[in-house]
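Below: one structure, written as structure tokens.
Here the complex is missing one protein chain, while the rest keep their positions.
Going in written order, the chains are labelled A, B, C and D, and every chain counts its residues from 1.
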Amino acid sequence: MGRPKKRKGLGKLRPQRKSKFEGKMGKAPGTVTYMGRREGGESIVNVFEYNGEVLHTYERTTIESVLAQKGDSYTTWVDIIGISDEAFIEQVGKGFGLNPLVLEDTVNTHQRPKIDEYEDYIFGVFKMLYIDGESQEIVCEHVALILLDNRVLVFQELEDDVFAGVRSRVRNKSGRIRSRGADYLFFALLDAIVDNYFVVLEHLNERIEHLEELVYANPTNEVAQEIQILKKEVLKVRRWISPVRELVSRLIDSEHPLISKDTKVFLRDVLDHSIEINESLQIYREMSMSLMEMYMSNMSNKMNEVMKVLTIMASIFIPLTFIAGIYGMNFDHMPELHWKYGYPMAWGFMILLFIALLIYFKRKKWL
Amino acid sequence: MGRPKKRKGLGKLRPQRKSKFEGKMGKAPGTVTYMGRREGGESIVNVFEYNGEVLHTYERTTIESVLAQKGDSYTTWVDIIGISDEAFIEQVGKGFGLNPLVLEDTVNTHQRPKIDEYEDYIFGVFKMLYIDGESQEIVCEHVALILLDNRVLVFQELEDDVFAGVRSRVRNKSGRIRSRGADYLFFALLDAIVDNYFVVLEHLNERIEHLEELVYANPTNEVAQEIQILKKEVLKVRRWISPVRELVSRLIDSEHPLISKDTKVFLRDVLDHSIEINESLQIYREMSMSLMEMYMSNMSNKMNEVMKVLTIMASIFIPLTFIAGIYGMNFDHMPELHWKYGYPMAWGFMILLFIALLIYFKRKKWL
Amino acid sequence: MGRPKKRKGLGKLRPQRKSKFEGKMGKAPGTVTYMGRREGGESIVNVFEYNGEVLHTYERTTIESVLAQKGDSYTTWVDIIGISDEAFIEQVGKGFGLNPLVLEDTVNTHQRPKIDEYEDYIFGVFKMLYIDGESQEIVCEHVALILLDNRVLVFQELEDDVFAGVRSRVRNKSGRIRSRGADYLFFALLDAIVDNYFVVLEHLNERIEHLEELVYANPTNEVAQEIQILKKEVLKVRRWISPVRELVSRLIDSEHPLISKDTKVFLRDVLDHSIEINESLQIYREMSMSLMEMYMSNMSNKMNEVMKVLTIMASIFIPLTFIAGIYGMNFDHMPELHWKYGYPMAWGFMILLFIALLIYFKRKKWL
Amino acid sequence: MGRPKKRKGLGKLRPQRKSKFEGKMGKAPGTVTYMGRREGGESIVNVFEYNGEVLHTYERTTIESVLAQKGDSYTTWVDIIGISDEAFIEQVGKGFGLNPLVLEDTVNTHQRPKIDEYEDYIFGVFKMLYIDGESQEIVCEHVALILLDNRVLVFQELEDDVFAGVRSRVRNKSGRIRSRGADYLFFALLDAIVDNYFVVLEHLNERIEHLEELVYANPTNEVAQEIQILKKEVLKVRRWISPVRELVSRLIDSEHPLISKDTKVFLRDVLDHSIEINESLQIYREMSMSLMEMYMSNMSNKMNEVMKVLTIMASIFIPLTFIAGIYGMNFDHMPELHWKYGYPMAWGFMILLFIALLIYFKRKKWL
Partner (left out) sequence: MGRPKKRKGLGKLRPQRKSKFEGKMGKAPGTVTYMGRREGGESIVNVFEYNGEVLHTYERTTIESVLAQKGDSYTTWVDIIGISDEAFIEQVGKGFGLNPLVLEDTVNTHQRPKIDEYEDYIFGVFKMLYIDGESQEIVCEHVALILLDNRVLVFQELEDDVFAGVRSRVRNKSGRIRSRGADYLFFALLDAIVDNYFVVLEHLNERIEHLEELVYANPTNEVAQEIQILKKEVLKVRRWISPVRELVSRLIDSEHPLISKDTKVFLRDVLDHSIEINESLQIYREMSMSLMEMYMSNMSNKMNEVMKVLTIMASIFIPLTFIAGIYGMNFDHMPELHWKYGYPMAWGFMILLFIALLIYFKRKKWL
């Protein structure tokens, strides 16, 4: 492309906005820069501390108190809600001895899903997807999971999440989760994230089926627009979800001491689900492309129908009008005009012609 | 996407239903939750117990009696029909010492085909596809096969299945199946499932050929709709069938002691068939895409024909009507009107024009 | 899909035939079931028995006599024509000690190309493709080649084949084929099959070029239909041909004692050809898709031309007819009607308008 | 293709220009030939020489003075701006002992991104992409990075670049970059290049969104043209960017002594970004294809609307005109003409017909 010649009148066709990335450009790697939506607001820290017998719940506690109590006999789930306060995140990072690159990815909401294994911890970034109850839109929330020796740190953007089920299983003393370590908790959270993808798939599936009906019933321009929006959402959801498959597969093959063999059996289940999700997304993509095709074919059909009506009306009445025009001429010598039955005969001829044309169109199956 | 701005009037374009997955969300992994169609109804247990000489058949027996008789000298085929009774499945699982994840996949009818090897048994999930005799639709039935030491457990959703041929071969004393172990029975069932995919392919092939004829003969909107349905079915069938290829290939390479070398020779045959099936599905997919293309080209052809009729009729009669209009004017001084042969001359001129236009359209090959 | 709700009026859109696979369903694997076209008819057995000096030819001999003479000093080519007599095939199989699965694939004309290596022999299934001289259609004939120690068995469906060249080279005493063993004969037959694929490609190429000309010259609906048929044939030919590449490649890498190192050099040539054939088929596929595109663009062009004629005719004569209509009105007070030059002036005005419109359409480059 | 027959009138369809490559043809490999845009002009040499404590800046210095001072205690960043002076580049190459092939690729602005490892240095070619502030076009600038023992050579085409952030970090004494070696500088420059790709992606994204709005609002021919330009730019940007992923990945796996283990951790971050960039480009490609599809569907919609207006107007007024034509006929015996209420009755009939047709079109939902 190089420095192309300027074309005139481009102003209308090209947008003139500032890049949202500009704030990040030129900073050193490892700089913690929040790139998400919910700016401002303090982070909330909630903690579950449990083993087979005991459960301590600390709501809206401080990070200092979390760092203070290093109870080795407990599994601790530290849930940090709100990641826009960069200074706070850096403090947490320092407290747990995390690499600056980990913190950068924790707050960078544009980060694609990844799992990085460090010597002392495993760091994962995922996208929680869920349907917003009110707007019925897909919400994509950035979440970072860090598995330390006997703790799991969770960084989430918003208070809404998909972990309600895990919380209630932790609260329930007899659940399997209470008798297992931090790696099982890490798995349980990942499982909750992946399981919720099925809800999003179901949502997409319903929209596809709904649009299918609309395409057959009433293919308006809005339907075409909605199909395109759907296609874009499938693309984006695929982008958020599809890396999970490979990440989990690599985690299963990994020999990191923090992941026990027992937990790997369960991870295989997550892998299974993510394979299934990828396949579904592939099918949805093909189905949304088919939708557009169907839309175009329906448009073409409708056009055909319109043309047929025009052609039939014009083809029948233009010849008849011509005949009427003939006998509206003012020549002095037009014998037919003076025949006694000239007028009825003209009618008769026109009716015959009318019928002949009807039969012709009937034969062509246009009627 | 994030939390997108709400768009107005979306209600019509977006469906408002509840997710069918919601019942499963938040449960611990390994929870046995039936997700199929036939809810309610007790499970039926049928048992074949045989070796080269003896065959015992127990119809509608109980699982307790099956568990009681651990005859090592027999190969036992335990057929469990109906998997909606979760408590019963858990009981079976406990009786045979199966992993909870196995049971979860056994009743999860959304589970994609898989083969998992455990130390003491091999667990496989497949989709039985067959054509419903009455509705001529493709039925997809979830089936789980478990190969234990000298038993094969079969969990199937409905009473209909594709195992009639295997049953009759078991009943026939001289058949090869009677002299071989449980792994051959496992193979025979898998072979029956895969063989029946050919019937489904044949069904799809016939529908493609039928639609091809319809597209040429009478491309209505219904035909386009049927093509789209076909495309979707091919997609779905492919999803159910395509994993089998890799699964069987992995089974052949596996070193699990339950699969004997002899049986692997036969599994290679199944692999061959599943490769062929995948290739056919790929071709059907391309053919169904061609169908739509052909449909669109036919629509375009038809439109062309309609337009030609309109153009010919209008182009011929509009000029003629104009001439008639000329001599219908009421000017005082129009010499032609008073000529003796004015009227026939006008006719003559119009006929000449008519013929000239006919020749013109003939030359353009529109007639 | 599951058991979908029945849709009404489906009868017309769905075919109601019986599956051709039904005869095979439920049979044990290894059952020899002919699935080809030429049912009935006895098999013919022709034999060449040769070494560097001697050639014995036995036409329409019996299989018993072939089995009797186990002359180790000769290379023997046993050609069995007609594979519909299942009992006979089983007898041959038993005579040469072949696996039942080999026999099943030998007569299963739906079997895709494959090469299976057994301890004592190599078994290959291929598709002979040739152009039927009379109908100019591509004929696909199922052929099975079995390489034993010093024999090659050939099972072919019909009497027509592509081995004429090999036969004449065998008859010619000085040919290289006479001084080499059975593996060279096996290669020579395979080479003959693959070489003939070029003839089929050439046939397809000519049809593509012919259709290209037709698309430009006269894009009728039949041409579109022929393009679709071509696309389907390319798909099918690809399916029959494309596996050969990998099979030959595996044969070259194989360490089976029956294939000598010298023969492998020649097999590399066959590999080269099959790579080239696959590439050609890929190009033909893209070219046939382009053909359809070109067809659609021509249709669109034609439509445009039709619309232009209509628009020009209507746009010129409808205004003129309106003017004539004006002076056909019967108002008492229409001064123009009584002007001396009213009529010529009307004509003049109409001619001016006619010229103005002609110039307008000329400027638009529609004329 | 071979030597095809000459076709007439091809002159208009085929361009008749000279190839820009002709200057390079026939030269020996390793010949330094500049192929860029900014011919003429001397090269500028700027140098940063620093360690943790000291920073020397030499602007517009000579290459001789750079070669003279081989201070091992410093990290040296030699920035050479302008690569059109081939003799100068050869001099630099000789001074630092670079392979002629390296120099050829340094000035060959058509060279695709690559990293070559030599014994004493690592040579990389990349494309700096940035948005020109004035024209809002994407600028692609060729840049070569050479990592020597404690120096980094940068060859850039133009004075504009994306290294402003790196320069200010070098100037800032406390930055991490000052305390690390040349390999970190090499990484930092590469990171700056890749980070700026996000700005370009953002630019593309905004153009896609802007075009999306235009397609819905006002799908003119210019919009279609702009979509095609966008598609081409996405293709070209992908070509410049996509190889980076594999290059960085190979650099991480390399065991070249010049790249320290610490720096590899940071390179992994660059790898992450380049994966994300590739995914985005893939999505942009699909979105730009969807744009064209949407454009076509909107065109089709508009056509439909035009046709409906024509059909409604023609279908209503042609029959009415026919009726008026009937009573404009001049037959002597037309009883209706003499009825007292003939004229109002005719009007009445015409109004009724008008209403009936309106209802008909209303029912068809064309109004």
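Everything below uses one rule, namely that contacts are C-beta pairs under 8 Å (C-beta built on N, C-alpha and C of every residue); 3 or more make two chains touch, one makes a residue touch a chain.
The model shown is predicted, which means the values in this text are computed figures rather than measured ones.
S.K.: List the shown chains that the missing chain touches in the full complex.
M.R.: Touch partners of the hidden chain, whole complex considered, are C, D.
S.K.: Thinking of the whole complex, not just what is shown, which of D:109, D:205, D:263 or D:300 touches the missing chain?
M.R.: Final answer for the missing-chain contact: D:300.
S.K.: Sort through C:63, C:122 or C:211 and give me the one touching the missing partner chain.
M.R.: Candidates C:63, C:122 or C:211; residue touching the omitted chain: C:211.
S.K.: Considering the entire assembly, which residues of subunit C contact the chain that has been omitted?
M.R.: 37, 132, 135-140, 164-166, 168-169, 175-177, 188, 191-192, 195-196, 198-199, 202-203, 206-207, 209-212, 214, 216, 222-223, 226, 233, 236, 265-266, 268-269, 272, 275-276, 279, 283, 286-287, 290, 293-294, 296-298, 300-301, 303-304, 307-308, 310-311, 314-315, 318-319, 321-322, 325-326, 328-334, 366
S.K.: Contacts of subunit D with the missing chain: which residues?
M.R.: For subunit D, the residues touching the absent chain are 1-4, 6, 9-10, 13-17, 19-22, 24-30, 99, 101, 104, 110-112, 114, 116, 221, 224-225, 228, 231-232, 235-236, 239, 292, 295-296, 299-300, 302-303, 306-307, 309-310, 313-314, 317-318, 320-321, 324-325, 327-330, 334, 336-338, 340-343, 346.
Just so it is clear, only the chains that are shown with their structure count from here on.
S.K.: What is the set of chains touching both subunit C and subunit D?
M.R.: Both subunit C and subunit D are touched by no common chain, going by the contact rule given at the top.
S.K.: If I superpose the C-alpha trace of subunit A onto subunit B, what rotation angle comes out, expressed in steps of 5 degrees from 0 to 180?
M.R.: The C-alpha superposition of subunit A onto subunit B needs 70 degrees.
S.K.: Could you find the chain whose CA centre sits the greatest distance from that of subunit B?
M.R.: Chain centre farthest from subunit B's centre: D.
S.K.: Taking the mean of the C-alpha atoms as each chain's centre, how many Å separate subunit A from subunit D?
M.R.: It comes to 26 Å between the two C-alpha centres.
S.K.: Subunit A to subunit C: how many Å between their CA centres?
M.R.: Distance between chain centres, rounded to whole Å: 42 Å.
S.K.: Which residues does subunit A have that touch at least 2 chains other than itself?
M.R.: In subunit A, 236, 296, 300, 303, 307, 310, 314, 318, 321, 325, 328-330, 334 touch at least two other chains.
S.K.: By the document's touch rule, what are all the touching chain pairs in this structure?
M.R.: A-B, A-D, B-C
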